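Let me give you the structure first, and then I'll get to my questions.
Every protein chain of the complex appears in place save one, which is left out.
The block that comes next holds chain A.
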Amino acid sequence: MADIYRLFIGLIAVLCAASLVAGILTWRSSKPASSTLVNLNARIRAWWVMVAAISLAFVFGRSGVIILFMLVSFAALREYVTLTHTRRSDHWVLIGMFLIVIPLQYYLVWTNWYGLYSIFIPVYCFLAMPALAALWGDTSRFLERISEQQWGLMLSVYCISHVPALVTLDIPGNEGRGLLLIAFLIATVQGSDVLQYIFGKLFGRNRISPNVSPSKTWEGLIGGIGSASLLGASLFWLTPFSSIEAGVLAGIACIMGFLGGLVASAIKRDRGVKDWGHMIEGHGGMLDRTDSLIFAAPVFFHIVRYAWT
């Protein structure tokens, strides 16, 4: 497990550097500090908290990671459902989503029952939720209500649960190193978010989809994903992959992550909000931070599962 210490020492070094730079910038800037700088400081503080939470989960191994992501799913689903149209007649379906579906999905991941956790939400919940809603008898905005909730479960629970599911993959020669695979995915995808932001601020000119997100530019995308792929390749020692394989997988995960961010922006735009929530200062809500991971995790999981096990 020496590799995991190397990774966390590296992360702490990066965060220390970021805190130092931001501190110097704040100290030298005119008072009061600009909103970009205030936001940057809040983001760095939140990063410290996130790294601490992930480290704590890693201390407890597989169970720790599963509990951590169960809480992430809870926070994400809560933010999502808040923005949907719910009616009084949805009450028990909604409670079931939080009290039954989330724990059961993560329990299935914990027991490594791949055959069930990969279809529990897309098949059984998909059929059960509209059936319950129909039995209840409220047909008002029926299609809209059931599809919104189904979507919420897929994004916030099903997709996110594929991050801890990486621990359960039996990759020959990688025994006991499942946590490192999770660290690899999170580091590259979150790194790509930061790098896209930096490249976009420095070189951003041509917007990809101005209607959806004015801050996403081709320059940011190409620079961010290119550099995040290099980051992934340089982290190959965490994984069972060669450096080229690690770079390609990181690139795919980051492209998925970009698409996840774009879809999340479209939903927020549709609902007329800027952030999903107010949970993490400087970052908005849980979904603002995990939107890229949501799209990246299942694809990364299935490529690795198909090609390496």
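Note that a contact is a pair of C-beta atoms (placed from the backbone, for glycine too) under 8 Å apart; a residue touches a chain by one contact, two chains touch by 3 or more; residues count from 1.
By our rule, contacts and distances are computed from a predicted model.
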Per UniProt, the name of the complex member that is left out, chosen from "Phenylacetate-CoA oxygenase subunit PaaB", "1-acyl-sn-glycerol-3-phosphate acyltransferase", "Metal ABC transporter permease" or "NADH-quinone oxidoreductase subunit H": "1-acyl-sn-glycerol-3-phosphate acyltransferase"
Chain not shown: contacting residue from A:G247, A:G277 or A:P298: A:G277
Sole contact to the chain not displayed, among A:F8, A:W48 or A:F98: A:F98
Residue ranges of chain A at the interface with the undisplayed chain: 74-75, 78-79, 81-83, 86, 88, 91, 94-95, 98-99, 270-273, 277-279
